[in-house]
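What you see is the complex with one protein chain gone and the rest in place.
A, B and C are the chain letters, set down in written order, and residue numbers restart from 1 in every chain.
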Amino acid sequence: MIQYSLGGTIEDRAHRLPVRIYWEDTDAGGIVYHASYIRFMERGRTEFLRAIGLDQSTLAALPPEARVFWVVRHMAIDYLKPARLDDLLMVETSVLEIGGARLDMRQVVRRGEESIVEARVTVVSIGGEGRARRLPDHARAVMGAFLPRS
Amino acid sequence: MIQYSLGGTIEDRAHRLPVRIYWEDTDAGGIVYHASYIRFMERGRTEFLRAIGLDQSTLAALPPEARVFWVVRHMAIDYLKPARLDDLLMVETSVLEIGGARLDMRQVVRRGEESIVEARVTVVSIGGEGRARRLPDHARAVMGAFLPRS
Amino acid sequence: MIQYSLGGTIEDRAHRLPVRIYWEDTDAGGIVYHASYIRFMERGRTEFLRAIGLDQSTLAALPPEARVFWVVRHMAIDYLKPARLDDLLMVETSVLEIGGARLDMRQVVRRGEESIVEARVTVVSIGGEGRARRLPDHARAVMGAFLPRS
Partner (left out) sequence: MIQYSLGGTIEDRAHRLPVRIYWEDTDAGGIVYHASYIRFMERGRTEFLRAIGLDQSTLAALPPEARVFWVVRHMAIDYLKPARLDDLLMVETSVLEIGGARLDMRQVVRRGEESIVEARVTVVSIGGEGRARRLPDHARAVMGAFLPRS
């Protein structure tokens, strides 16, 4: 039996989270409902950020003047193949670019070797008043290690 | 074309909310997923409470010492028949009993004359500190008018 | 009281569907969860297609050699402002372009005059065997009336 870690694993600059397909994720077309992948990718980003110590709780516990929250600003998603009940998918998350208050990620949902869904997701860090706030230097340094080799 | 009100209607001591079944509500069995009805019934309770002026926003705006929030404490649900994509269901909500900090409701989800789901739901009013807090007299009086005729 | 039609309305080449925000649509950040808008936009497309007679049931009832199903192929979504519990949003759906087996739509979720979410969605029509199948001429003609004036 293959053992999977509940929170996923990091390897070769990418985070991988296993996701099992349950009835709740499917629709009457017999396949995974297209909005379900948006939930899976959010789980992937959450576990990636938790794994590198930049999860919501940690960032929310910073002193008020540095405190930030992640908000999704933009998503572009390609639906390539259908997935089905009981499938075991893998959500792969990697960093594309880091801006002052912006993080661009690539996310691919795979079933074995096949790409099921591919997406580019931009999240921004906002301060308490709801406006973009520069990420703490520490956070930028940690994420920098995941940038693609040039 | 039959016109439905988005927030439902009150008639004969019961509130009725129309709910259309979309892809999001179904599962790969080709029918409505069983947890979807829990969402539909919550919409029904919300619209019932809004219609009689006891919605969450109104109760949350009371002075701190009277402020209450609704929380679900108990549900008993019978699934009687399946519903399907594109079905137009009606969520019927009525009051069974009013306690100090407790409201017992009966909810029936119908498709035409058929009962699809029947439930008994108990919600309690809690104060800011998370403990049960007696409903304001005004709220109890308003809801009293919906008690079954004895 | 403003009356809304449960299935929305068509006016000036666009379909508009009112959507009320319930607890199920929000998250612990106090705002609407970003995947909820994907569900709202699907409701909007479904009601638009139903209104012009091209809903799933109608297309699925065509003779086998013409039968098609709609599948989402691509979405690009901009999240502009947060929405909250009890908000009444309007999902506006319009046609951008019609290909052989492809339909490009623009969808905007508004609260009053404000744009909350803007998206471009591409759906394709597929035949029973899962491959793209040209839309029936009748369907293309009906949708053509919704193309932007050039």
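One rule holds for everything that comes next: a residue touches a chain if its C-beta (ideal position, glycine included) is under 8 Å from a C-beta of that chain, and two chains touch if they have at least 3 such contacts.
In this text the structure is predicted, and so the values were computed from the model without any measurement.
From the options A:6, A:61 or A:145, the residue with contact to the unseen chain in the full assembly is A:6. The chain not shown here touches chain A at positions 3-7, 18, 20, 22-24, 39, 42-43, 46, 50, 55-57, 85-86, 88. Interface residues of chain B facing the missing partner chain: 29, 34-35, 38-39, 42, 69, 71-79, 82, 130.
Residues touching the missing chain, restricted to chain C, are 23-24, 26-31, 33, 35, 84-85 (touch as defined at the top).
The rule is simple: only the chains that are shown with their structure count from here on.
These two copies of the sequence, chain A and chain B, are related by a rotation of 180 degrees on CA atoms, to the nearest 5. When every chain is represented by the mean of its C-alpha atoms, the one lying closest to the mean of all protein C-alpha atoms is C. For the self-contact between chain A and chain C, the two sides draw on mostly identical residue numbers; the shared fraction is above half. Averaged C-alpha coordinates give centres for chain B and chain C that are 28 Å from one another.
Separating the CA-averaged centres of chain A and chain B is a span of 35 Å.
Chain A and chain C, compared by their mean Cα positions, are separated by 26 Å.
Along chain A, residues 29, 35 each make contact with two or more other chains.
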